[in-house]
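Of the protein chains in this complex, one is absent; all others appear in place.
Chain IDs A, B and C follow the sequence of writing; residue 1 opens each chain.
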Amino acid sequence: MPGTPPGRVVWLGPTGTFSEQAMRLLPALGAGEPVHTVEDALEQVRRGEAAAALVPFENSLEGSVAGTLDSLADPDAEPLRITREVLLPVTFALLVRPGTALGDITSVSTIGPVEAQCRRWLRTELPGVPITSAPSSAAAAQAVARGEFDAALGSVIAAEHTGLAVLADGIGDRQDTVTRFVLVSRPSAAAAPTGHDRTTVVLFERDDHPGALLEMLTEFAVRGVNLTRLESRPTGEGLGSYCFAVELSGHVAEANVGEALSALRRICRHVVFLGSYPRADERLPSARRPGTTSEDFADAAAWLRALRERG
Amino acid sequence: MPGTPPGRVVWLGPTGTFSEQAMRLLPALGAGEPVHTVEDALEQVRRGEAAAALVPFENSLEGSVAGTLDSLADPDAEPLRITREVLLPVTFALLVRPGTALGDITSVSTIGPVEAQCRRWLRTELPGVPITSAPSSAAAAQAVARGEFDAALGSVIAAEHTGLAVLADGIGDRQDTVTRFVLVSRPSAAAAPTGHDRTTVVLFERDDHPGALLEMLTEFAVRGVNLTRLESRPTGEGLGSYCFAVELSGHVAEANVGEALSALRRICRHVVFLGSYPRADERLPSARRPGTTSEDFADAAAWLRALRERG
Amino acid sequence: MPGTPPGRVVWLGPTGTFSEQAMRLLPALGAGEPVHTVEDALEQVRRGEAAAALVPFENSLEGSVAGTLDSLADPDAEPLRITREVLLPVTFALLVRPGTALGDITSVSTIGPVEAQCRRWLRTELPGVPITSAPSSAAAAQAVARGEFDAALGSVIAAEHTGLAVLADGIGDRQDTVTRFVLVSRPSAAAAPTGHDRTTVVLFERDDHPGALLEMLTEFAVRGVNLTRLESRPTGEGLGSYCFAVELSGHVAEANVGEALSALRRICRHVVFLGSYPRADERLPSARRPGTTSEDFADAAAWLRALRERG
Partner (left out) sequence: MPGTPPGRVVWLGPTGTFSEQAMRLLPALGAGEPVHTVEDALEQVRRGEAAAALVPFENSLEGSVAGTLDSLADPDAEPLRITREVLLPVTFALLVRPGTALGDITSVSTIGPVEAQCRRWLRTELPGVPITSAPSSAAAAQAVARGEFDAALGSVIAAEHTGLAVLADGIGDRQDTVTRFVLVSRPSAAAAPTGHDRTTVVLFERDDHPGALLEMLTEFAVRGVNLTRLESRPTGEGLGSYCFAVELSGHVAEANVGEALSALRRICRHVVFLGSYPRADERLPSARRPGTTSEDFADAAAWLRALRERG
């Protein structure tokens, strides 16, 4: 199976958090093992102690997503590659000790980001009930199991490990929230294009001149490469020095993506290539700008070769 | 004093976290009051219950920065304006009960992002000592004060509230980390330009066509407006629908910034203007691209007027 | 009538050439007077000796079109404005002394460019007949009238002045050739927009840097201004120094055209404005790029004003 490393897989623990739920979406990889931090997970892969790490990459409620990116993007570290992505729909459950009814609840434990996403529900269903912050949604569930609070708001999976019951599910003011996790390994040849791939790179400006970002984006645009996400990040080399995490539709093996990356390699200080891999949503790319299909590139290359050889 | 609202100021609590430190950098505003979440803070301002809120906006270790942006950017909510920014250098301290020496420490409590930023220091100075996650750096300090752990890693300010002593300071693997906080109020006329201003806007694409971002950035580039930060954010209206948080050097009252914002207003679905305010670093903008000073704009406007009136 | 100067009108002679035909397409201006060169015609307008000059501007067969442009574009000369344009369909007639049949013709006189455009016809209809160059199509007709040649190939109008007969008409290998003439006056307020206007400007680069032209064109593109013609011309200040004659759909009084010209005024060394005037083909502009109508500009300006005044 493409993207399935034959070895130990680590993920951001503790058990009972959203990362464990994400891990279950990749059953072929087994249960894996929780580790303490994203940095731990990535270091184990870099040192060869783990074959792969599953880490939150975008919009995570737990774990520093910015930290994941900063670690992957470091141009001086051992390179890593994303080989898979997993989208975890984020919904929340109210976990209680079996037998507890909604009217019995006088205290709730949860983590800040989850509370923020459930404010309206809490106001309506548990008005006036005090909320206490926990270090993780798993820790909140454990505190409820120990009897310190009446209810925990968090991942359904936490119920399993603690014997708690799910009193309400699908809680959350915004219905479309997802957390995106990526599976990261050491470099090996990318899996063949599937037709619905994503590529992730981090671009470091050669110097901080106005318009540098525009120049980079133009390299994509002229070749009909569509971006799906863009984020500027400080490089850690002082104020005003930025790199850009860029995600795009397409695969490094495709002509337009390859030529665009090659162009960026020419004009950037560093291009950190983080991989081409299938989109979890299997969304097909939008219609390619005319003149930028792989056939167009092949035809044009043949035409140029003839001009150069025969005039 | 520009940007100083005469009234109640709220900030993201609890006491003893980095937000309280940031609040102290604005002494003219008084001590302010901690509130539970960023969303709480902003809602109080929207409802007129607070005159201003100080909330983390970029690279915060505690509190959902993405949440701050999402709330400020909501085109359907009551508009808010950033009037000040504060940069808090992020360094960490090791807090212990008075009398504890480094060799005595057998347990540490902290929050995940702080641990991640102090990994190297912890490995060298406290090798093998177990680390336990806390819901906030203030909670970690309180747990040490209660005797549950030997040391807390977090904000210096937490020592004050708990009677703990600072055993080591300036801890942190990366020396240049700062968290940026913004002071947010309801709209009123922006303070006059200072010559070193920043403007923050959120741009919503009219439709999700390839090249939309490039078009937006071109409107800045042609008018010599330099961006300082850019981040794509899902709009919450379904996968693939993005908005872009953009920060730039300059003030809405300046000709080039005003014309650029006006152009974006024409081509975007929404432009959420979040304010023009002095840069905390007082960094002067880099040399303006030729032809884009306010004098250039005034001269060209006069020339056009003459052409239109007299031919 | 807009664009009709009340006074003497001069045109590029001699009588019997295509310029006289063009003059007849503007009957409200009277017959006008032929002058010797385009430069003469323009100088008379500059000195106030003529109210207007009708001169060939694009694709002319007789008269130096490049010369017209160079003279109009001179940033150091008295400014002139185009107020009208005339499109003269270019077809050719074979003029003979009355009584001459095709089979009788043993010699033809014409001008080089006309010969070039009638090569196929000449090969088919008058194979082997020698062709002699004349200084103008009028001169060719006069030479036939004097009996020096059997036929002249040129403007139908030449027949009138010489008593020649039209033996064949509509000759020409390419059916869509037109010559464009412009009516030029001293500056006065441009006539109001008609909805199908053209604007002509000449842009001088500030310095000869790569990408200068791209920057200029971007100023049009971002504001949805469509170009109809573009030509680089040496400035006469040494090799490699260029100006660009640019024609566009729209009128200086329109918001998008005005802002674009104003932007070019900021970034160019000179912008020589040559006028906004109705298109002779009354062709309506293609659909405006979204966000660039005059209403869009007015709405955005009002929005910016409110932001600046009330925050």
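Following the convention adopted for this analysis, contacts are C-beta pairs under 8 Å (C-beta built on N, C-alpha and C of every residue); 3 or more make two chains touch, one makes a residue touch a chain.
All values reported here derive from a predicted model rather than from experimental measurement.
Peer 1: Give the labels of the shown chains that the missing chain contacts, considering the complete complex.
Peer 2: A, C
Peer 1: Check each of C:R119, C:R269 or C:R305 against the chain that is not shown and name the one that touches it.
Peer 2: Candidates C:R119, C:R269 or C:R305; residue touching the omitted chain: C:R119.
Peer 1: Among C:Q21, C:T83, C:S136 or C:T199, choose the residue that contacts the chain missing from this document, as touch is defined above.
Peer 2: Residue touching the chain left out of view: C:S136.
Peer 1: Thinking of the whole complex, not just what is shown, which of A:I105, A:V156, A:V178 or A:I267 touches the missing chain?
Peer 2: Reading the full complex, the residue touching the unseen chain is A:I267.
Peer 1: Against the chain that's been left off, what residues of chain A make contact? List them.
Peer 2: 81, 187-190, 206, 215, 218-219, 222-223, 252-253, 258-259, 261-263, 265-267, 273, 275, 290-292, 296-297, 299-301, 303-304, 307-311
Peer 1: I need the residue numbers on chain C that touch the omitted chain, in ascending order.
Peer 2: Residues 36-39, 59, 63-64, 66-67, 111-113, 115-116, 119, 131-136, 139, 174, 176, 178, 208, 210-211, 213-214, 217-218, 221, 224, 226-232, 234, 236-240, 242, 244, 281, 283, 286, 289 of chain C touch the chain absent from view.
To be clear about the criterion, only the chains that are shown with their structure count from here on.
Peer 1: With chains as vertices and touches as edges, which is it: line, ring, star, complete or other?
Peer 2: Graph shape here is a line: each chain touches the next, no loop.
Peer 1: Quick one: chain A and chain C, Cα centre-to-centre, how many Å?
Peer 2: Taking the average C-alpha coordinate of chain A and of chain C, the gap between them is 60 Å.
Peer 1: On a C-alpha centroid basis, what's the spacing between chain B and chain C, in Å?
Peer 2: 58
Peer 1: Report the inter-centroid distance (CA atoms only) between chain A and chain B in whole Å.
Peer 2: Centres of chain A and chain B (C-alpha means) sit 23 Å apart.
Peer 1: Can you list the chain B residues in contact with two or more other chains?
Peer 2: Each of 218 in chain B touches at least two other chains.
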